[in-house]
Structures are given as C-alpha cells and as structure tokens.
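Shown here: the complex without one of its protein chains, the others still in place.
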Amino acid sequence: MKKTKIFAAIGGLGLAALSVFLIAADHIDAPAVAGTSTDIADFYSFQGEDPNNLVFVVDVQGLIAPGQPTEQAVFDEDVLLEINIDNNNDLVEDLVIQAIKRDTTMYFFGPVAPSQTGLNSAIDEANMSGSVPISTTTDIQTTTNNGIQFFAGPRDDPFFFDFTRYNEVIAGSATGFNNPGADTFEGTNVLSVIVEVPKSMLGSGVVGANPLAPTVPVYNVWVEAKRKQ
Amino acid sequence: MKNTMIFAFVVFLCGCNSEKNKAITSPLDYDQYLNTYVSWSKESALSEIDFWQSRFEDDSTKIVELGKLAGLYTTLFSATGDARKLYRSEKLLKKAIEVSAREKDTYFRSLAHNYISQHRFKEAKVLLDSAYAFPDNKRETELMLFDVSMELGDYRAADSLLGKLKNNSDYNYLIRLSKWSDYKGNLDAAIRYMEQAKSIAESRGIKTLKVWTYTNIADYYGHAGRIKDAYNHYLKALELQPDNAYAKKGIAWIAYAWEGNTLEANRILDSVMKGHKAPDYFLLKAEMAEFDEDSSEEKKLRESFVNLVETGDYGNMYRTYLIELYAEINPKRALELAAVEVGNRTTPETYQLLAYAQLKMGNKEEALRIIEDHVVDKTFEPMALYYGALVFKANDLNVRVNELKKELKTASFELGPVIMRRIDML
Partner (left out) sequence: MKTYKYITIFIAICTSLLFVQCTDADDSDNIIGLVTCDDGLQNGDEEGIDCGGTICEACVGIVDFSGTYVQEDQMGRPGINTVFGTSGMKDSFNTTIPSSMGAAFQSSFETKLLGLNPAYTSNALGLDAATFTTVLANDVLWVAETGTTTYFNGTEILTGRNLTDDVIDVSLLLIFGGPAGTDNPTLTSDFVSANDVTFSSSFPYVANPN
C-alpha cells in the first residue's frame, strides 16, 4: 500500500474521530488532541438521605447526547478520580476516596489517609472499600459495602446554565441574560461517579474555615483527576 | 495457534498453493464486516447531528451546538468520505471562532485540523500560530504544529517540537514519535513506539484510540513484511468498528499484494465503496486491473477516479494522486499540478512527483536535478525511491538504479506487484 502519507492520518483520520469536544460544566474545556478524558465536568457534595452520611458526585465528560453517544461513553481506565477531604483546614488532604475503572467495574478505595499528598498518587490497594458494575442506560447498578454506597455510569447532567447567553455576554455581543433563559444542558447526559459515605469515616470537621459561618464545622473537599504515567 | 497450524496443514494437504505467498486472509475472518451495508459510524453521527441540530436552529450564537456539530460533521466525513461534510464543519468552526468568548484557541485548532484534512497545510499552520498566541493549551497546539510541520516539510521545526513534547507515557507524543521515526527510516523504532501507544490505548479502554492505533500499526507491520500481524490488526480494528473502511482497504491490499487475489480484493473494495465514497478506491482497483492485464478495465477505472475527483469538490485532497495519474497520460497537466503542490509544501514526496512529471515531459536532466537536490537521502519512502530509480535509468546511471532496486525489493509488499513488476524491468 502506498505509505500512509496522510500524516493527516493523525490530522485527518485519527483526529477526526478523536476530536470529540469535551465540554465540561466547569465549563467549556478544550477539545482534546486525542481525548483528554481527565477533564472534570462537575463536583457536588451534600448531606445524604441519611443525615449521618455525606454524598460526593463527580461528573466527567459533560454534554453527551442521549442514545448511542451515551451508550458509547466510557470512563478512561488510566484516569484516577480522587475525592480529597481536608478536616483540619490546612488545605492539604487528610483523607482520599479513590475511584478507577477496570473492565466493566468501578473500584473504590478509602476513605483513607493517602500515602502521599499533592499532585502524585498511588492507588491504595490494601484499602479497597468496594466496587460497583458500571451502569448502562438501562441497567442501573448500585452496591453497598460497610455502609458506603457506590454508583458509576451515565446520568442526566444535573447542571443547569444558559451557557449560550453567558458566552454572548462575555463576548460583548449581549448586555444581559434573557428572561427566561435556556438551559444549555437540558436533555444531555454526563458520566457520574457517586459515593455516599458515613460521616464517621471522615473524622470531625473543623470550625473557622468558612468566614460566613465561622462556628459551623466543615470539611474542605475537592476532586482531582490523575492520569497514569 | 492451533488454528494456524491446522490451516497450514490443510494448505499442505491440498497442495494447491500455487501463489507465491502463503494465504493469510480468509473471508471467514471478515465477511461479517462486509455484509453489513449499514454504516454504524455514519448512522450514529447522523442521529447525534439530529439531536444537536434540533437545538441549534441555525442560531449562530449557540457556541456549544456549533462546536458539537462541527466535530460531528468531521466524523461524518471520516465515515463517508464525503468532502462536503468537511466544508460544513469548516463553516461552523469559522462561526465558532467568531462568536466564542473564551477558549478561542480550541476552535483555531479544530479549524486547523479541518484544513489538514483538506490538505490546506499552509493555512492550517497560520491557524495554529494564531492558537499558539493564546496562553492556554500550548501543548495541544504544539502537537498539531508538529503534524503540520511534517506535512510542510519543515523537519527542523518538527524535530524541535518533538523535543519539547517528550513524555513517554503520553499517547499523543508516542504516535508522533513513531511517525517521526518512520520518516527517519527507522521502521523498527516506529513500530516500537506505536506498540507503546497501542498499550496505552488498550489500557485506557478508549475505542477510537484503539481503532486508530490498530490501523496505523497494521500499516507499519505491512511495511516490515509482517503481513500476518498487519492482517490481525486490521481485524482487531474491524472487531471494534465493523465499518472501518481503512482497515478493509488494508485487508484488500493484503489479498492483492501478498496473495495476488484480485478477485477477493475487489470483492472487499466493492463492499467498502457502497458506504464510503473516497475516490482512491478506483485507483487501487485500476492497479489491480493492470495486474490482471485487463487494460480496458484499467482505463475505465482510472477515468472513474479522475471524474470523481474533478467533479467531487475535493479541493486539493487528491492532487498528489492526480499528478501520478496525469504523468502517464497528460504530463503537461501533471507538471502544472506538481509545481502547485511543491509550492504548497516542499517535501521529498512532492518533489518526487515534480521530478516524475519532468521525466514524463522528456526533461530528464531537470528530473535528475530535482531528485538529487530534494529526494535522494532525504526520504526512505519507497515510492520516492522508485521515481528516483526511473529518473536514474533515464539518465543512464545504472549503478545507482541497481542500488535502489536492491533497496526497493525489501519494500515489495508496500509497493505492490504492479510497481514491483516495473522495477524488475528497470
């Protein structure tokens, strides 16, 4: 065969298929050169139905159309999602909950004190806390282990925002929002990892972090996406 | 393994292996992919386009929909070979550049990518320079600057970009390092890096990356004479994406170039052409007609190719093929086109075509000058060496012809039997 001169092989064939626009709820991230599936779309944390529990929702790959695009959407097995919990307000994680996909399952580790804090992580295999088969659009799977509940798979994107109008305002082509606005995320899906943890596993919160409610004990929480090197 | 041994045994028993190479392809492996005329990739892109188009309502302020639809029309182009989809995407991306308030560099890169597909490399470079002026996402832009530098023949720039991008656990880097190694003539290294990229794609579990990697590594295995490995990787790609036209064309090439089985190769191509409209299938079919010494069929197929390119609104996308074709029948036109192409990008691959056109015009000294100045020792691409050999032959430089002939024999699978036949006659 004539050698694939189409370096457009990369430019053309490859990227064509690969340059899926990954637009995140945080919110419009770049399209990938070849799929930067580490982009976090969104992050929620709230008290569970059982007030003794705290829920974390981590969304990746926002703005997925229904039907086949949702059925085809997959978590990247080289990407570790790590929920960080700081319970003494030094902005350094004291506990982490790690989630990573292997084959058709999402595995969870922790909450556990990380072996190292910061930008690099290793998976704490000894502290696997559970796993859940990754749900499909029709087969919804949740599991519970030691009081922790797990879910991973496609969901309706819970985010709502008139991003179109926001873009216009920022671009200077509109002076304000429309009333009513139009939810750019309406009818679209997202890949979610959801975990509900007994608060007793997270230690005590600390007062003074939130200047607007200085006597309320809080946890500082955030999520990281880390790629295998 | 068992499978192979039994198969080999059967071949021995039948005693019917009259072809020069042992059969590698078997319709049992891929018939299932030929018989589905519905292109899943196309249908899926179309249904997703429906979703975003219904929200878009051609309201060009909708930046999310603009971006989504632009990406989908590019996918549709890949799935169908229909260039108009690419132009549709181009329009949407231009609009997105205009209306986006943030991450504009993103849309510049996407449009550059579109222009690379259209073989508008200089314009792609300009767009990437614009993207690079934005402070974010520099690495993504550098990756694409590497691609376009290779296309434009700016190998020094490509080399220095590659140095900047170095990260052996990054798929995007490894596939480019692989392409670079191939350009340098180090096929072993090219294969090694693509294999590393392959294991990353597999570990990530991302289908599009796997399909892209399997088809590209299959090409390399073919170049290295590892035909069975090539075949297996085309099959792996088809297992994931049953309508992958590129993989089917790869199998057709094996059937033709390795097994001499033009009947089967044509059967494969005919099934591909039902869903994928790229003109170059006609060229491969024409080559096979030549192999079968059916000159009227060959002529008809070459005409079909030219007609499709000339009427199909393909822009520059098939110009290099046209040059090769016109060199035989209308060298003056070939020369004009080759001059344009060299103006477009100064690579050994474009100069080789200019030399070939000059040769066919009867300007053998000029052809020799071009080959010596711009092709020899600057590329390891077999077709370039073949044109070099033709030019040397015309200039009675037989020692050099023989040197090249020896080298070209190692690329017999890549060049295919028709070219090899011509090389043997040199």
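Structure notes:
The chains carry the letters A and B, assigned in the order they are written, with residues numbered from 1 in each.
As a convention for this text, a contact is a pair of C-beta atoms (placed from the backbone, for glycine too) under 8 Å apart; a residue touches a chain by one contact, two chains touch by 3 or more.
For clarity, every value in this text was computed on a predicted model and none was experimentally measured.
Chain A residues in contact with the hidden partner, per the touch definition given at the top, are 25-28, 36, 38-40, 42-49, 51, 54-55, 57, 66, 70, 80, 82, 86, 90-92, 100, 102-103, 105, 107, 117-123, 125, 131, 137, 140, 142, 149, 151, 154-156, 158-162, 165-166, 169, 175-183, 185-189, 192, 194, 196, 199, 204-205, 209-213, 216-229. Residue positions on chain B in contact with the hidden chain: 2-3, 6-7, 10-11, 14, 16-19, 23, 25-28, 102, 134-138, 259, 261, 263-264, 267, in rising order.
Heads up, the rule we're going with is that only the chains that are shown with their structure count from here on.
Listing the residues of chain A that touch chain B in their complex gives 1-5, 7-21, 23, 28-35, 37, 63, 65-69, 72, 74-79, 101, 103, 163-164, 167-173, 184, 228-229. Chain B contributes residues 44, 47-48, 51-52, 61-64, 67-68, 70-71, 74-75, 77-78, 99-103, 105-106, 109-110, 113, 116-117, 119, 124, 136-137, 139-140, 143-144, 147-148, 150-151, 169, 171-172, 175-176, 179, 200, 203-209, 211-212, 215-216, 219, 222-223, 246, 249-250, 253, 257, 320, 349, 381-383, 414, 416 to its touches with chain A in the complex.
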